[in-house]
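Starting off with a structure, shown below.
Left out: one protein chain. Kept in place: all the others.
Let's look at subunit A:
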Amino acid sequence: MDSFVRVGDARGVSTLTTDVASSNAALRGFLHGLPGVDKVGADARAAMLGTRSIKTTAKRQAIDLAISMVDLTTLEGADTPGKVRAMCAKAVHPDPSNPDVPRVAAVCVYPDLVAEAVQAVRGSGVKVASVATAFPSGRSSLEVKVTDTALAVAAGADEVDMVIDRGAFLAGDYLKVFEEIVAIKAACGSAHLKVILETGELATYDNVRRASWLAMLAGGDFIKTSTGKVQPAATLPVTLVMLEAVRDFLATTGRKVGVKPAGGIRTTKDAIKMLVLVNETAGDGWLHPDWFRLGASSVLNDLLMQRQKQDTGRYSGPDYFTLD
């Protein structure tokens, strides 16, 4: 296969993209030429990394890092300006009684609430991310998806979390998925683009690896596991496969892409396992909110509770942490 580029070959991303995205056949050839993923082996590796024991100083460091990587999210039909303002206040000061707790990385809302969020976090350094492109199913026309994106960007979103067309992907129409991502990336302007693969619907790790490369080739700044609306969401092995993909993509093209597991990360233990996975797969170059995010909401209070336990040696009840 001419277009196959072995990992480690330093080739510019644009050359690679032009080569492989010239037709559906070329794209298919490239994606199916990537090394396969053996499920048993990937599951075993993720499970083994899940046994790492992170204690004392390492745990404290991991908790603060995890807090700073959270994309605090509300994506409900019942979201209101008041709900969004309350969440933003929490994002800026996660623990009001403890000012040395870092702020989270971003808040994530629907496009129509972006303006509200932008106002609420102004000056804090917390980014505003918006889902777009007929989230969560992505079942609409490209025009609607582009307009949806433009709406979010015009309202001041720093980041756009798009969904790929899983139907097209599963039907083998990789070019359609690719071109949509390219179009949304253009509509983003300077906003960062996170591409949601919805790995629970892609089902196989081979698909996860192919969709990761497809999203990266098309210009995504981040690849994200899930919408949070489909189970399973951000499992350890899926995140592992995506971390391998960004690692290999950097080696091949010189361009670094971030990873965001989202959905199902509820406890400090879950979050720390993710950081261990990053550390031992992509490497510590990804252990920064610019390159790794945790899409979650409930995990934040558990992180705060564990942090306080580390400081005081005691657990306090859930009523000592704010519910926003």
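Convention: a residue touches a chain if its C-beta (ideal position, glycine included) is under 8 Å from a C-beta of that chain, and two chains touch if they have at least 3 such contacts; residues count from 1.
Note that contacts and distances are computed from a predicted model.
A chain of this complex does not appear here, and its UniProt-recorded name among "Aldehyde dehydrogenase", "AAA domain (Dynein-related subfamily)", "ABC transporter ATP-binding protein" or "Glutamyl-tRNA(Gln) amidotransferase subunit A" is "Aldehyde dehydrogenase".
When the whole complex is considered, the residue among A:61, A:80, A:204 or A:316 that touches the unshown chain is A:61. Screening A:16, A:37, A:131 or A:216 against the full complex identifies A:37 as the residue touching the chain left out.
Note on the undisplayed chain: of the listed residues A:53, A:141, A:190 or A:312, the one touching it is A:53.
Across the interface with the omitted chain, subunit A contributes residues 6-8, 35-38, 40-42, 44-45, 51-59, 61-62, 65, 244, 275-276, 279-280, 284, 287.
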